[in-house]
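Only a single protein chain was left out; the remaining protein chains are all shown in position.
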Amino acid sequence: MEDLFRRYGHTLTFAFMALVAFWLLALVILPNLTLFEASFRPYLPVTEIGGPKDTYSLDNYAKFLRNPSPWNVFGIELQAPLNVKTFLSTIFYSTIATFITFALSYPLAYYLAKVVQPKSLPTMILLLFIPLWVSEALRAFAWYIILTFNGPLNAVLVGIGLLEKPIRWQQGVLTGYDAVVIGLVYSYVLFMMFPIYGSIQSLDRNQIEASEDLGAKWWQTHWRVILPHAKPGIASGSVMVFMLSAGSLLVPSVLGSTNSNWFTQTIQQWMLESQDWNTGAAYSFLYILLCTVVVALAMWLFKVKLSDIAK
Amino acid sequence: SSGEINFTGWAGYPKLSEVVFPAFTAATGIKVNFTELPDQDAMFAQAKVAIEAGGIDVIEPTIDRWGGWNSNGLLQPFDESKLAMANYLPGLADGAAGERSRKDGALYYVPSNWGTESLVAKESDAKLSTPPSLGDLFNPDNQVVVRPHSTLAAMGRWLDAQGKLPFPWMDGYTDMDKMVQLWDIALAEAIKAKGNVVQFWSGENEANAGFTANGATLGLNWDSTGYNLRKDGYKYLAPVEGAFAWHQGFVLMKNAVNVEQAHEFVKFVSTPEGAAGWATAFSSNPVAKGAGDLLDPEVSAYYNGTFNDDALKALWWWPDQSADFIAKRGEYADKYKSA
Amino acid sequence: MSAGIDLENVCCDFGSFRAVDNANVSIKPGEFFSFLGPSGCGKTTILRMISGFTEPTQGAIRIGGKDVRGLRPNQRPTALIFQNLALFPLMPIWENISFGLEVRGVDKATRRKKAEELLELVELPGAADKMVSQLSGGQKQRVAIARALAVEPAVMLLDEPLSALDLKLRQHMRAELRSIQKRTGVTFIYITHDQGEALAMSDRVGVMSQGRIQQIADPRDIYNNPVNGFVAGFVGENNVFTGSVRNPATGMAGYETKLGTFRARLGELASGENVKLYVRPEHTLLSETAAAENSVPVTISEVSFEGAFIAVHGVAENGQTLVAEIRNDGSATVPANGSQMFMQFDPARAAILPDAAVAKG
Amino acid sequence: MSAGIDLENVCCDFGSFRAVDNANVSIKPGEFFSFLGPSGCGKTTILRMISGFTEPTQGAIRIGGKDVRGLRPNQRPTALIFQNLALFPLMPIWENISFGLEVRGVDKATRRKKAEELLELVELPGAADKMVSQLSGGQKQRVAIARALAVEPAVMLLDEPLSALDLKLRQHMRAELRSIQKRTGVTFIYITHDQGEALAMSDRVGVMSQGRIQQIADPRDIYNNPVNGFVAGFVGENNVFTGSVRNPATGMAGYETKLGTFRARLGELASGENVKLYVRPEHTLLSETAAAENSVPVTISEVSFEGAFIAVHGVAENGQTLVAEIRNDGSATVPANGSQMFMQFDPARAAILPDAAVAKG
């Protein structure tokens, strides 16, 4: 606070705070209050609203733990509530997608930040932005087409003799979520790339040279010097990709296999198909809470402090 | 008369705006403000907001859903005297359907068109029993494309037809206890047979691609899917248990401002011209007498090929589904999906 | 372990700009060699070519007789201390210092011990667990030195490592560096723009200007027998006279200026055009009476105190300012401003020299 | 425009660490005042308090007689040259320089002209349109100087502005800064750890150590009459003898050491414990014969060439190394290593001094 006033003076600080307050209050908190309140009340016909059944309870939240169903985790048969299972799968595969986007975008970010001639950068970045002109739904659908049984991927692989007969990629080779993960990675890889690029770019080239000069192999330089420096960018990117993946509805709907389920689909079902906004809202808030906990845990695990992201 | 009407309906049927509404405006002078929505879930959500904010007069849900809408306090009844109930084909606005359109004697729902969800089969590859049955969907030799909750209903009806259920399947739609028992059985059986499902569909594109790109040989799909694939070696078939039939129509918002115009509008769709236009736009079936003659001949030929009189008689109309029921149904669909 | 280094016709171009032009130098194993030159003359570029970060545009570089072209920096037995230090801000000091060992797989306890030894050496005991940002500029520089020493390289390359240190510490580190170099026998290549540093520490000095090496010699030769005006000017103060050579004889010549004709040493190169006469202030003597030769009457204009010596500025009759340095030891009386005196110099201590060699490009 | 600055009992704590302890100094308008001290002694902290970036923990700061507590940096008539320069990397050089004018609403043409004038002044003509990253370290420093000059402040605060420049340029800029200061009459507060710089440029010098101002005096006094051992040691070289005072008389005393008893000046402060005898190398004379007093027999151990002078190291019989500096002007013969000689000093040029004043905290 002190720091803010010192750095930006009163007028600007208040302007910043006003903007943020407008966002958080008028666009996030207040609009959701209605639904938040509703999430503690049962879904009732109008005639019964305000009636004796209309009381506050945690019932809607408790539905999360209903419906135990069998769950096969690496060959072990478990019983878990259906929603918990969906939630955990969503978190798990979002995490996988986050890791893959990181693996894909780190070299690219490094390339753009430290290898490429700065002059060709704008063109390259423009190229990277092109896919965004095509909406996520269409891009997901394009992957759907690529991965279909009669689709181009099978045609090519069978054509060159790598496969004997076509595979149902969408059903998954490793898990039922393969195609979803592919779609998520494709959709969000740039959200990982840009923050990492930004943080690597600010690394003094001499740091890299010093490390090399001291005898570090390229991977040692990356591991000990560049990655730690890029950590805030990686953390930003990971939070974004994870949240986007976990919050994605289109990709899992289009690319999901016949035994995949995404938590957003469950929420969507409550909100729209079942028309039960109360439970839908309860699930949304619960989901946000749980995901925040997951993100906080991950940050703690990777020793990323918020103060690293926000120095 | 004159004025306007705010109508919220299904998106993606351009002929409504191009043909039907202009004809209506020409006939009555009433302008149609059309809001397109992807599905009736979105319509319900919008209606719930509109009950406070206003802006909607008439919406177009299916017959099995308006009950839930009404219990949420969204609707008001039509004034039958301002409509032409005699215009409708038998069985659509009277009889059992007529009962389902009313609550406490008041008419809340008036039909606009109807259609089916039935078997789409690849002629060369599908393994069909004779006559075709819903059970073919669970034959491991077929690669099927379905949607989860319809699959469970199909399973239920198939088991019911074989006498393998403790109560009639229809009981599940009125008695929640029985519903749980029946759907548990259907779910268990469906999960056993799930291996042949190559894809779930939720919209026309996915259903279509399920066959063409993903190589499905059989599916439980809307009639439009069958229609779109009719030249590619696919047939639209009615199962011996009877095709699922949906029944779509108009409801009047409780806080509608243009009530007079709304009645005019609904009435117009019961004229041969209006009903034919509506059915043509949806590639579905008309609700008015005399409308069949005005239909696109290709469309009528297509339906006549699938539904002879027996098949028409056997149609299984989606029963009313209460809010509780739909919520429960959703949970079953979830279990089936993630099994 | 120690290695010699040879540069053979080394050039380095950045685009159309030639940063280093035809450098030839042979540095002996265990030698303490300094490159001395003004900002932007190409010193850092030479170091970067030796350490492998910049490839020469042409010419060969050999370390220990082995051509290192194509070898990556981490494959060369060199350790470089960067001008901006390039410490790793996210590692504690001890990890910074032992980084070179870490990447060689040395175990943690040994590394820690080594780091602490080196911290002792650079007079930063107890800083092991601090972070870089907690150190002052000077302390950082010492850590950088320790970090480079840790890998015990065959050749140490130092890019102005002492420039941010204060004088005391700089002098201490000079002696320390020199003694480390003597003890380890490692070849040191040292870059500086501080002539005092270069002269005091080095076995030999290469003076550079505009990408060209002007002179390579031992410190005393550089100072006493500069080959051209640039070297004379860069490694010390001078009183410079412009004029023309008269009656050149063996090693000596007359030099005619507006202030009269002087006599001074004449190098071989200096007989052409563009030559000037250079005399150092400490070789310029003040007296109250005119001497037989090389004597200029001046009016004292400023007396400035510089610690161990006092600089006396006098204006000659043509307006040129001459400087004489006298010791601050009370042995000579300090003249008052405005007094009339003579400045005089020994012909053997004055030299007629050409300008700097320039790049041919 | 020019203003005086007063610090009154100023302290600055960072947590439990006292970076500046009870600083009292009164800088006159138009004065060139230097703070001289080793790395980490609190020089930058004092400057930051004057410019308003750090608030003193206690004490008062007045600029032009006006208490500036609570005034923001942009409300104080000071211009600060940062130790790390803090040039704006995204603006071309000329915009950097004219930034202070830009924010005062000066029109573009005027700003551009002013920037080019200043570039001329710091010897970087033609660099106006370059970017900061295209300049060498030394060039950057010159831009920083130009940027601070552009706003014509009442007080200029310079945090080691010349430390990255090469000797020639440093000397040129020294003279230039001094002359700018004389011309403009602006008060300059200059931070350096280079005693030569401080002594040559300043009207007065404040020598600091560990957060404390040790001595404030004009350069000659600082050099010739340091108040304590720290000042003596920091502003020049010394031969130091440890021992104890004998027979103190008015301003003079005997001093008994293992090498015999010497006679030297005695300050008032120096009668207690912890006192040592300090003699500068240039006041230490070499001779082949012993003198009447203050004479130490030594064996010459090292002769090191430093440009204008030659440092001769001799080891006394107790193993202590003493240094004598002789001029490189041929006037004295340079002794050979291993030869036996005497080192001797004038009692008036040797001083018995206490150690540094330390913080009370």
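Each chain gets a letter, A, B, C and D, in the order it is written, and its residues are counted from 1.
By definition in this document, contacts are C-beta pairs under 8 Å (C-beta built on N, C-alpha and C of every residue); 3 or more make two chains touch, one makes a residue touch a chain.
The criterion applied here is as follows: contacts and distances are computed from a predicted model.
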Considering the UniProt annotation of the chain absent from this complex, which name among "Phenylglyoxylate acceptor oxidoreductase", "HypC/HybG/HupF family hydrogenase formation chaperone", "ABC transporter permease subunit" or "Phosphoribosylformylglycinamidine synthase subunit PurQ" applies?
"ABC transporter permease subunit"
Looking at A:L88, A:L227 or A:I288, which residue reaches the missing chain?
A:I288
Determine which one of B:A45, B:M170 or B:V257 touches the chain that has been left out.
B:A45
Contact partner of the left-out chain, one of D:Q58, D:N74, D:N274 or D:S301
D:N74
Contact with the hidden chain only, please: which subunit A residues?
1, 3-4, 7-9, 11-12, 15-17, 19-20, 22-24, 26-35, 104, 107-108, 111, 115, 119-120, 122-124, 126-139, 141-143, 145-146, 148, 150-152, 186, 191, 194-195, 198-199, 201-202, 232-233, 236-237, 239-240, 243-244, 246-247, 249-250, 264, 267-268, 271-272, 277, 280-281, 284, 287-288, 291-292, 295-296, 306-311
Please output the residues of subunit B touching the missing chain, sorted low to high.
6, 10-13, 17, 33, 35-39, 42, 45-46, 49, 52-53, 55, 202-205, 208-209, 212-213, 222, 224, 228, 232, 282
Those residues of subunit D which, in the complete complex, touch the missing chain:
51-53, 72-74, 78-80, 82, 84, 86-91, 99-100, 102-104, 126, 147-148, 150-151
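Basically, only the chains that are shown with their structure count from here on.
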Hey, how far is the Cα centre of subunit A from the one of subunit B, in Å?
36
With centres defined as the mean C-alpha position, give me the subunit C-subunit D separation in Å.
22
For subunit A, what residues touch not just one other chain but two or more?
none
Could you list the positions in subunit C whose residues touch two or more of the other chains?
84
Please categorise the chain-chain contact pattern as a line, ring, star, complete graph or other.
line
Touching chain combinations (by label order):
A-B, A-C, C-D
Touching residues of subunit B toward subunit A in the complex: what are they?
39, 41-42, 44-45, 48, 68, 71-73, 194, 197-200, 202, 205-206, 209, 212-215, 323, 326-327, 330-331, 333-335, 337-339
Please output the residues of subunit A touching subunit C within their complex, sorted ascending.
204, 206-207, 209-217, 220, 224-225, 228-229
The subunit A residues in contact with subunit B across the complex are 43, 45-47, 66-67, 69, 82, 85-86, 89, 141, 144-145, 148-151, 168, 170-171, 253-254, 256, 258-261, 266, 269-277, 279
